[in-house]
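Only one protein chain is missing; all other protein chains are in place.
After this line comes chain A, so read on.
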């Protein structure tokens, strides 16, 4: 799979403050790429560099096989975290204006806007002024304006903020549909559950440095540590617990079930497999629950940032 965007050794500082330190990233075409990191890590600076709002001090960005240049802004759609609209302008006029700034012709923009407004059921807002709209309504319009010119690369910074769960779901489905249609998406958020749901790749930036990147599934594989959640019905739970503790690392587990079986989180030692554990457990009682603990994006995030 080709990379749509490659950043090579990008550094950027503002005065004495280093916002990005030698960051290299590869964003494969047709994927949803999660750009994660704590507040102030340098994500926004990186996104602004892609949008050519600021320029890197050193390093370069390659877009679609070419050095990033000003014509590329037409192939990028950007929904910033801090976003707004002109308050006293009418919705339709404003959407047309923003679409034309992205290089669309007026008639083309009108046609596409009509399609999107109908699709998101906001057709009757065309002549309303933005100040009459609620925050969520304005967010919908911003979303439409971002995707309208069918960009190759979409950048969403906290796209779900301000949406109620129904509309957030609507937008999530739209993002997935855009990916299906071949767009590449950079997705920056602090909501780890949406990272789990949406992202194929992630990169983690902390204190101006990239500290982790790759396919989400590969990263999870790297972070698995042979821990299993186990439920077992046994006559003498305390004895079993002690017995298990001599062989494995055992902690209490929390999960929902119907019975009041013993719930444990068991980490395997080097050289053991899941089968070894399972076979042993079947001799001790009735196994009701046996599942590998896959590290969540949230856990990976926290652990990696802390380790740094």
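Methods note: a contact is a pair of C-beta atoms (placed from the backbone, for glycine too) under 8 Å apart; a residue touches a chain by one contact, two chains touch by 3 or more; residues count from 1.
Everything below uses one rule, namely that contacts and distances are computed from a predicted model.
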Exercise for the section: Would you mind picking the UniProt name of the chain not drawn here, from "Amino acid/amide ABC transporter membrane protein 1 (HAAT family)", "ABC-type Na+ efflux pump, permease component", "Anti-sigma factor antagonist" or "Cytochrome c-type biogenesis protein CcsB"? Expected result: "ABC-type Na+ efflux pump, permease component"
Problem - Residue, one of A:2, A:53 or A:245, that touches the chain absent here - result: A:53
Completion exercise
The missing chain sits against chain A at residues 14-15, 48, 51-55, 57, 70, 73, 76, 78-80, 82-89, 97-98, 100-102, 142, 145
